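Starting off with a structure, shown below.
Of the protein chains in this complex, one is absent; all others appear in place.
Should a chain be cited, it is by its letter among A, B and C, assigned in written order, with residues numbered from 1 in that chain.
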């Protein structure tokens, strides 16, 4: 090959790099491992993570059964070794699946349009806020304190750079957004951001909040981290939300220590030109056969550069495919069964804890997650950690000064938490 | 659907089964499990099998590293959910791979023709003996006592029904077949069956045995259970074998408690019409493009019925594919590296045991398996079992009266047995 | 997996509007495929597709006789991991499997192979267990085998089961060996086995391999075997009759009880080829029908993958009287622990060993998973749906294709090409044309009693929409046979290869790659 190139040696190919700028020594990284040694080393690391029991913590990342068929199909090289479908004629597999993803997102959220996925729920929320400022020309967004704290942190980070203002409104004893406070803050807002369900597991006051927002000319952004809830709770679009964002991690994506997972972003049709990220659309080939392509790319950075609706390029395609597959297997029946099952398991958990005198921290209705009054939550967490169980999320970590949050442990129950396991957990929490 | 059929009910479709012959109650099998419960139950069973350490026992089933890429490709539905390629136009994937399997078998054994796989090494050996009786018209086969005892048992079972005679010749202190005894027995034999390497791990006297066989007009059948040996030892075909049989389990097929695994069967060209099992051959399609089909089926039961060369129908296709894949990844370099690595590990094991005063039971040269004088072998096995280690095979189980076998433990060392592990093992065997 | 079929009684009404591309999955179209040379024909050299610990040099073999050593094997591939991945990925795309589409291969029960079973069989505790691991390290595997044996005995209505046979044909061999041993124990192994003309080729082949001569029995005009026929052929030299029930025409042998009585009266035994058990699961049990021995095909009835031609598994169930003769090993439960009996001393009457180690354990795991997911109701639903689907196909194609036997069908139905005679279009042509429509052809030219047989077995896995699409294609082909027979004879047009010349393959066998290999 060097002959064909007309070079004497491989190093010669690097002559455009000034000698003094080159690295004169080998990189200081660990020595190479053969595949057997690599597996041994990675097994060592993996075994230092304890996952024997499904975690009782959700808080934005939910443990659900992923049918093995989903994972096996994801390993088909045609899917996972492809990239963004720039060449639609040989990317119809990815494109068709993305079109199905967009449809699933619309059906679940009750909105008109979905993009092809976002990094995650937190950035989707921040991008939604930015979209609202572009749509309304306003610079203030109002967010409920009951929206996932991680999402709110990211919202702050993103909006700080664009000098937009974030106003937070508190939640009440029922764990729902304080509507009076919201009414006071909504004037002149670009958007109202509220959880569905919210971070406390509570089914929040979306209908009321969206009504207030609409009056004030603000968009309503509903945020959902536990998408299984869509199988039991009314669609945000049907309750006044103009935008629905969050993650579909619950479908087909294991926790994986928090990432990757497919963020979703759905809107009402009028905001289409302000939608961030990639979108897949249907069209015809020159023989009139239906096919799919990436479209409306004039919104995107590779055309608009600094005027783009977002800088997102690589998104979460494979995670969205995993969710699409899982949703396809679940189907109409499976999704509502799964949602009822989850709610039923949460009720079992609540009853099991109640039987031991442990009460919910908030009075509002919940789906599959709830905060409980356990006293010293951190102590409970470390006690159960000794048993190899991830107990839950102590709310005080995010709401140090909130009276209700102090001593509250946020716990989840899903189809993975058998009645026996729930019982064992309740006993461990309150021996 | 019932309407289209013109039936009132599904039970009506079974009217041809006389009422009294039908089962009037549900089957007495355990109740149905959902997928989550199924995984829990199967996990329970799997966890009662201890596989933390690679076993130090081979004895016909060898623990080797299976590159994950092999298993992931095997999960492609086009491969594992297809059946025998009766329709070649839509089975070129299976057929091409079988043609490659046949080629690998020929290259490794140094023979001319291979079939598309057998059930396993033991039945391949029995079928080889039967083929030899058909080829020679003789009714006696001579087998070395050092051939895998399991294979010899199956040989007995098969030949008993056909009233053919099996004569066993002993092995000597070097663990090699007793050539004098063989010379005495070979007259009028249809075949001489000898291991390569043999059950004791010893590289047996194949060249000498095949010379004796040829003189007596008998076929030489070389039996190989550890096919990795082909990467270091001369091909049986090059040492006078007319037939080479055994299993390619070592390539791409985990132990799986002994099955399934791909039996192989290779012969010299002249015996082609007596070859049992399926064979894949090259041909052209009507546009002159090369393709592959199952061929020479006039030997098989679906045409010849009771005159078939064998009754084998479904064989071990997917296991053969796994072996083909693994061999393709290994290639020329990888196979000889792997073989040298295995031999090197066996030498480490021998040295580690020698250092603790444990000697080999037989003086003959070995590949990656050797019998050691450990005294009470069964005691060693149960002692190591307590540590979760499968120690080896006590030869006395198969050779109760053989002086050398008493107190001998047959152990294997492969690329999976790191020097550290070998050390740990030696210490456990001889504390 | 979801329940074997996702079927609910409610679904009868469910045949809904079809998608724009026709009902169920769309048909075949022309698409892109990739030529791929044999792995030995790639130009690449000097590469290696695996990552191994550093290997010692040739000197490591210093303790071996130089004459017995060999160097690198000329001709083996020298490809990178990526090149090899592409090779097999491309080859797979030339294949058709159940995961690709409808696969109504009669007599082979091509049902869905649950992905969950694939995951379970790969659990390290199963996949990495050594067959000679001490019993205390293998209790889970032994318990699974013990449970599976019992479930299979119950499903067969018999008393004991051996899991060891490697496939159906070896199950036949095993069953006949047991029969021979039983007769032997009663003084005379006998000489003959009665086999109807509808039987699968492995039946006579297995009998012959067992040293028995086969007597072929003609089946009646209704496709059934008649007692008189058996009566005439039966004598004290007959060791057994080998029946498949339902037989390979998909027809239930209604006279089975009477036939069994005739055979038993003369001291013979009744062997059942259980390849068609999918029709009877939970509905009727061979033992109750008069069978003394039966083999299963786990890769058919119990959804273990066919793997492009195996591995299979052919457990054999027998009556108590025959149990002592079953091959080794036998799993026994003593208190709470399980153990394998492998020593003849413990089972003096055993026929011995049939294969190395214990059986195709990987298939046991999958079959047990299938049984556990179905449960009693699921197993029965399996048979009911398989029979419902087959009868639906029959009703839809009757009239379009000739039905040689009007007799009731159970899980499969056999048509022939009589109705197409005039057009010159044969069963082979219809089969090849089906490929262009996106379907795997049925089994053809078997059973031999039907000239030009088209043997269709839809299994319980398929939805009505899929079967409707298949029916539509079959009708379109029948119409095309009249309108444009040569088009049908030119099929298939869409796969990477057109009809392949099988005569050429047999006349000048090229059975392996060699450098510069030519096919002409």
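Keep this in mind: contacts are C-beta pairs under 8 Å (C-beta built on N, C-alpha and C of every residue); 3 or more make two chains touch, one makes a residue touch a chain.
These figures come from a predicted structure and were not determined experimentally.
Considering the whole complex, the residue from C:60, C:93, C:195 or C:500 that touches the absent chain is C:93. Touch with the chain omitted from the figure is made, among B:1, B:17, B:69 or B:358, by B:69.
Contact with the undisplayed chain is limited, among A:170, A:188 or A:365, to A:365. When the whole complex is considered, the residue among C:112, C:252, C:325 or C:401 that touches the unshown chain is C:112. Residues of chain C that touch the chain left out of the display are 1-3, 5-8, 10-11, 14-38, 41-51, 78-83, 85-87, 89-90, 93-94, 98-101, 112, 114-116, 373, 435, 438, 461-466, 468, 492, 494-496. Chain B meets the missing chain through residues 34-38, 67-69, 71-73, 77-78, 90, 290, 329.
Here is the rule we use: only the chains that are shown with their structure count from here on.
Mean C-alpha positions place chain A and chain B at a centre distance of 50 Å. Here the spacing of chain A and chain C, counted between their Cα centres, is 45 Å.
For chain C, residues touching at least two other chains, in rising order: 1-2, 50-53, 85, 89, 116, 118. Multi-chain contact residues, meaning those touching two or more other chains, occur in chain B at positions 35, 65, 67, 75-76, 415.
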